[in-house]
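Note that this complex is displayed minus one protein chain, with the remaining chains in position.
First chain written, first letter: the chains are A, B and C, and each begins at residue 1.
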Amino acid sequence: MHTFRLIIACPDRVGIVAKVSNFLATYNGWIHQASHHSDEQSGWFFMRHEIRAESLPFDLEGFKQAFTPIANEFSMTWQVTDSAVKKRVVLMASRESHCLADLLHRWHRNELDCEIPCVIANHDDLRSMVEWHGIPFFHVPVDPKDKEPAFAEVSRLIDEHEADCVVLARYMQILPPDLCQKYHGRVINIHHSFLPSFVGAKPYHQAALRGVKLIGATCHYVTEELDAGPIIEQDVVRVSHRDRVEDMVRNGKDVEKMALARGLRYHLQDRVLIHDNKTVVFD
Amino acid sequence: MHTFRLIIACPDRVGIVAKVSNFLATYNGWIHQASHHSDEQSGWFFMRHEIRAESLPFDLEGFKQAFTPIANEFSMTWQVTDSAVKKRVVLMASRESHCLADLLHRWHRNELDCEIPCVIANHDDLRSMVEWHGIPFFHVPVDPKDKEPAFAEVSRLIDEHEADCVVLARYMQILPPDLCQKYHGRVINIHHSFLPSFVGAKPYHQAALRGVKLIGATCHYVTEELDAGPIIEQDVVRVSHRDRVEDMVRNGKDVEKMALARGLRYHLQDRVLIHDNKTVVFD
Amino acid sequence: MHTFRLIIACPDRVGIVAKVSNFLATYNGWIHQASHHSDEQSGWFFMRHEIRAESLPFDLEGFKQAFTPIANEFSMTWQVTDSAVKKRVVLMASRESHCLADLLHRWHRNELDCEIPCVIANHDDLRSMVEWHGIPFFHVPVDPKDKEPAFAEVSRLIDEHEADCVVLARYMQILPPDLCQKYHGRVINIHHSFLPSFVGAKPYHQAALRGVKLIGATCHYVTEELDAGPIIEQDVVRVSHRDRVEDMVRNGKDVEKMALARGLRYHLQDRVLIHDNKTVVFD
Partner (left out) sequence: MHTFRLIIACPDRVGIVAKVSNFLATYNGWIHQASHHSDEQSGWFFMRHEIRAESLPFDLEGFKQAFTPIANEFSMTWQVTDSAVKKRVVLMASRESHCLADLLHRWHRNELDCEIPCVIANHDDLRSMVEWHGIPFFHVPVDPKDKEPAFAEVSRLIDEHEADCVVLARYMQILPPDLCQKYHGRVINIHHSFLPSFVGAKPYHQAALRGVKLIGATCHYVTEELDAGPIIEQDVVRVSHRDRVEDMVRNGKDVEKMALARGLRYHLQDRVLIHDNKTVVFD
C-alpha cells in the first residue's frame, strides 16, 4: 500500500490530534494507521500516521508545504516520508556473517523495504556472499595503528552511496565520534548483550563469567558513548550451566540477527522516534 | 488519573478520526491515550480514547448526549465509561485456588481496578480464603443429574450483585446457553490449553499424550460453543519429556493465572473490542 | 571434541546405569556428557552418553562388539555413533527460501555438523542459492495428476546420495506413505503452526480466522498421518489484531527456521529418542 508517513514529536497540549486529523480530513486523507503517545514524565507528545497516498490531493512536497503552518504552530519536530521511496541502507560488517546473511536474505526476498547500495567491511571474507546478491562490496581494512584513513574512506563511501541509514551488522570496530555525530540517529548497531549489561568487548565471555541464566542482544542507535545509545529492540534466550562460551556465541547469534532485523524494520518504516536517549517505537 | 474511555467500532471511512478528535478538541478534551485500528479484511474501524475527565465540561451523561449525533452519523457501536466507576466482577471458582487466589491478591493490593461483590463456587473449599478478603462467598453445589436449579441460583446471584462481568476462575462447569447469551461479551474464562488445541476436558493429559514441547493457557469470552469464544490473551511455557502430567498441571497454573489476570485487566480498562469471533486488544 | 555417542532405550529396571557406566569405566572411557530419563508412565528408560573417543581402546566397531552382550541382557534398542562421521542430510524445498537459506548458512559457517549431499526441490527457483554453496540441486517437478514418478525419483536421489536424514524445509508436498515408512524416524518436517492446532494447509490463515494471540511452528518427524508425527521442537511468537495474514507469514518464518534448526541440531547430535509417538530430547 502506497502511504505517506507523518511523524511528529512536540510538547504535549490539547488539540494536537484534532488539528492534525482535521488537516488530514480536510484533504480527504484516508488514515491507514495512527499511533499516539503522551509521555507524562517529559510532557512530550509523539504521533505517527500512515495515510494512503492516493487519497491525498498532493505529492510529498505539497504535503510538506500544506502541513508546515501546523507544525510551526505546535513547535513540532516532524517529517513526512513516502513509502514508495525506499531508504538507502549501507551495511557494514567484519568477518561474522550471521547478521549480514540474514539481512541480505530478507532484502533479497522483499522482506526488508530498502535499497542496499553497498556493503563495507574491514575484512574481505564476505565478498562473495555479498556479490552473489548483486550488491557492491568494499573492503576497507582498518589499520589498528592509524584508523583515520579507513574511516575517512568509510565516510566517503557512505556519502557517495547516499545512505539514509548505516547498519553495523557486527562490524566490530568503534566508529569515531565525528562519524557518530554526522549520522546521528541514522547508524544502527547490534550489540551482543542485553544492555546495559556487558558493555564493550567479549560480552558472552562476561556473561559466562557472571553465570547469567539468559543472554541477549540489543539493537540501538550509535552515539559517541560506546553501547549507550537509544535502544530500539532487545531480546534474550535462555542459557544454562551446560552452555560454554561457544554455545552462548552460537545461540546469541540467533538473538542478534532477530533483534537487528526487527529494529531495522522499525527504522525503515519510520516507526522509531528518538527523544533524549530513549525511543518511542510504534510497532 | 480520572478519565473517560470512549470505545468505538464502525465501518471504516474517511473522516472518522477527524470528526472524533474535533469533537474532543471543541470541548477542550485532553486526550491521554488514543489507539486506532483499521481492519482491512472486514473493512471495520476500531478506536479507543482515554480523555482526562477534568478537562471536559460535562459528566458521563453529558458526554453521551453530546457524542450521540456523531455516533449515529457513522453507525458506531460505541460506549463511554468513567474510570472512576469500578466494574463489578463476580468471580466463580471450584476447588482449584490458584487463579482465584491470584485475582484476590491483585484486587487486595489495588492492582485490579474493580469491585468484587462476591465469589460463587460449586464447592465450599475456598470459603475461608475468600472471606479473609472480606468478600461474600456463595456455595452453590451443582447436581450433575439436574444442573438447572444451580444455574438459576447462579444467575440470580449475578443479577443481585449487579455484576458487570463474570470471571470463571477455573470454575470447571460449563455454563448453560441461556447464561452465555444473557451475559454475552461479559463472561471471561481461562482455559488450560493453548486453544484451539485441546478443547474440553483434561487438556494437560491431552498435551502429554501428544508430546507437545510447549503448553499454554487461553483467556477468552465465553460463548455457547465450548472453548470457542473470542480470545483475549494466550501464553505458553516450555515443557519437556521430563514433565509428567502433574508437572504440566503445576507449570500450567502459572500460565493460567497470568493470562487470566492480563485478560481481565484489559477488559476492566475497556481495552477489548469484540468483532465477530475475534478481539481487538488495545494494550 | 571427538566422541562416541551411545543411545539406549530399554524397559526400566535396577542396574542399567551401573552396568553401562561400569562397562565404560572398565575400558577407561571418559564420559563427557550423560543424560538419563526414566519414564514412569511407560516404564521405559532412556540414556545418552558422549564418551571421549580417544579415551577408549577400540573403534566404533570394537565398541559395538564389546557392548552387544549388555545390550542384549537389557533388551536395549540402541546405537552408537561417531561424532567424527558427519550425517548426510538431504534437504528438500519448494519455492520458499527462508528455512533452506537458514540451514545452508548454518552449514556453510560450520554451525550444523553434517554433510549436505544435495537439495531436491519441486521448483527451480532456489537453484542458484543452493549452487552458490557448492551443493548439487535437483529439480524434481511434481505433477499433481500423477505424483508417483516424482516421488520415485525423489526416493532414488535420496538413496543415491546415501542420506541418513531428510529435511523437509517447507517442501509443501505430502510424502507418500511408502517413503514415510522407508525413512521412518529420519525425515524431519517443519510445520508452520503450533501443532496440534491448524493441521494441514494454510495454517496462518486458520490462525488469523481463529484470532489466536500467538502463532507457532513445529519441528517433527514425518509419519504417514499428516502433521501427526513425534514432535522434536516447537516455538511461538506473539501476534495481535494488527497482524494481517501476511504479517503472520513473515513473523512465522522466523519461528519456523529457528525451530527447524534447533530440531535438526538435536537430531544430528543424536539427542532425540523416539518412543511411541513422542520424543525424549536430551538437550
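As a convention for this text, a contact is a pair of C-beta atoms (placed from the backbone, for glycine too) under 8 Å apart; a residue touches a chain by one contact, two chains touch by 3 or more.
Source: prediction; values computed, not measured.
**Student:** Using the definition of touch stated at the top, determine which of A:G43, A:P149, A:P177 or A:P196 touches the missing chain.
**Tutor:** Among A:G43, A:P149, A:P177 or A:P196, only A:P196 touches the chain that is not shown.
**Student:** Can you tell me which of B:K19, B:K64 or B:H98 touches the chain that was removed from the display?
**Tutor:** For the chain that is not drawn, the touching residue is B:H98.
**Student:** Of B:I31, B:A93, B:C165 or B:M258, which one is in contact with the hidden chain?
**Tutor:** Residue touching the absent chain, from the options given: B:M258.
**Student:** What does the interface between subunit A and the hidden chain look like in terms of residue numbers?
**Tutor:** 37, 39-41, 46, 194-198, 210-214, 216, 230-236, 240-242, 244, 277-281, 283
**Student:** Contact with the hidden chain only, please: which subunit C residues?
**Tutor:** 14-15, 17-22, 24-26, 28-36, 38, 55
**Student:** Mind listing the subunit B residues that contact the chain we can't see here?
**Tutor:** 97-98, 101, 105, 109, 111, 128, 132, 250, 254, 258, 261
As a convention for this text, only the chains that are shown with their structure count from here on.
**Student:** Rounded to a multiple of 5, how large is the rotation, in degrees, that superposes the C-alpha trace of subunit A on subunit B?
**Tutor:** Rounded to 5 degrees, the superposing rotation is 180 degrees.
**Student:** Can you identify which chains form the pair with the largest number of contacting C-beta pairs?
**Tutor:** Max contact pairs: B-C.
**Student:** Interface overlap for subunit A and subunit C, more than half of numbers shared or less than half: same or different?
**Tutor:** Over half of the interface numbering overlaps between copies: same.
**Student:** Residues of subunit A that contact two or more other chains, please.
**Tutor:** If we look for residues of subunit A contacting two or more partner chains, we find none.
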